[in-house]
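Supplied in structure tokens, the structure appears directly below.
As you look at this complex, bear in mind that one protein chain is not there, while each of the others sits in place.
What follows is chain A.
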Amino acid sequence: MYYQEEIECMPRAELEKLQLERLRWAVVHAYENVPLYKERFDAAGLDPYDIESLDDIARFPFVVKQDMRDAYPFGLFAVDRKEVKRLHASSGTTGQATVVGYTENDLKNWGQCFARGIAMVGGNADSTMQVSYGYGLFTGGLGAHMGGETAGCTVVPTSTGNTKRQIQVMKDFGVDILCATPSYALLIADTAIEMGYDPAKDFNLSGAILGAEPASEHMRDEIRRKLGVQYCDVYGLSEIMGPGVAMECSEGCGLHVAEDQFLVEIVDPETLEPVPDGQLGELVITTLTRECSPLIRYRTRDLTRIISEPCACGRTHRKIDRILGRTDDMLIIRGVNVFPSQIEQVITAFPEVVPHYQIVLTTRGKLDHVELRVETASDFPFDEIRALEDLRRRLAGELKSNLQIAVDIKIVEPKTIERSEGKAKRVLDLRDKD
């Protein structure tokens, strides 16, 4: 089921033509109305009126979050204030907040992007959708809300909190679709089970649109199973728009980017050069239609890859893989870019070890040495050295084929790896610095 079939299933050639047309508009719009773009394009000797192909975007400079902080609050707005219908802002917990404005068209486009995801989980005018994202400056609540209204759903704006009441509402109102963060969806599921329900059977739920925070494959499965839903991963960031930039169809392997609205690139986080489709790197987004807060080559710091193979669902918009982490976490080992999330993916596929691990980097001779410390699961038959050696060999082999580097596996005693949630603890970098 599609929300805008003519756009979502548009032949590639036609879609790329539309993108090029919109890119030309977006670059000129940014250049003519935002001083930062004018200064930077001029300084780089770039002619914003001379874009011949989509590849030309690679010549333009990047925009980063700090640029938005420096422009706080309205320095990057490209329209007159009377055109601005809504403001959202990031929480600013890691620095100055970033503010994004929306014109009437921006809001309409946003609603449509999200509505496409609602159709991906089978939602339409007959559906009731509960929005358990926080409402406020955070884009989650109102973004999902508008998407629901755009799709014609009955929207139940419960926001976050008061979980038992949320569950009562979900049951009594016959809610079909839940929008929430994955962790909150899981809390809702567990609380409902504690209350004596089997949400997969007792509730009307059939779809869940979940995003705004990372979720492991294990967690996604748990949510699917406990709630009995199709899981739609939604990607978005407040700087770009909010939830709906990319959404996961029923095929369940990757999120379709709203390519009529956004031009996406993947670049190597070190060299900032574009990488081929399929290769992991940093997601860079250019907004194609945004009027108030246009962004040309915004570095999201999110790590993913482009999946360009055609999707069985019929949509022609390319997909991105689910976000595998933040590029800030990247390690360079023997010249190879390695992300802790890649290692985590491999480890979670091994039921013989627990998902806590530690990476220890040292220098041996002139080379980087990688040691991965893991603990065996409590039911692992460690009595036989052969079983332990076999586990080490298989883990090392899998890591080698995934990361292209040799990793020394060290099996340690239980609970010796710290259970901290902090990322820094996962990696112990003891390499010589010169």
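By definition in this document, contacts are C-beta pairs under 8 Å (C-beta built on N, C-alpha and C of every residue); 3 or more make two chains touch, one makes a residue touch a chain; residues count from 1.
The rule is simple: contacts and distances are computed from a predicted model.
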{"item": "Absent chain [UniProt protein name; select from \"Amino acid-binding protein\", \"Response regulator transcription factor\", \"histidine kinase\" or \"Multiple sugar transport system permease protein\"]", "value": "\"Amino acid-binding protein\""}
{"item": "Omitted-chain contact residue, chosen from A:52, A:273 or A:413", "value": "A:413"}
{"item": "Positions on chain A where the hidden chain makes contact", "value": "376, 378, 380, 382-386, 388-389, 410-416"}
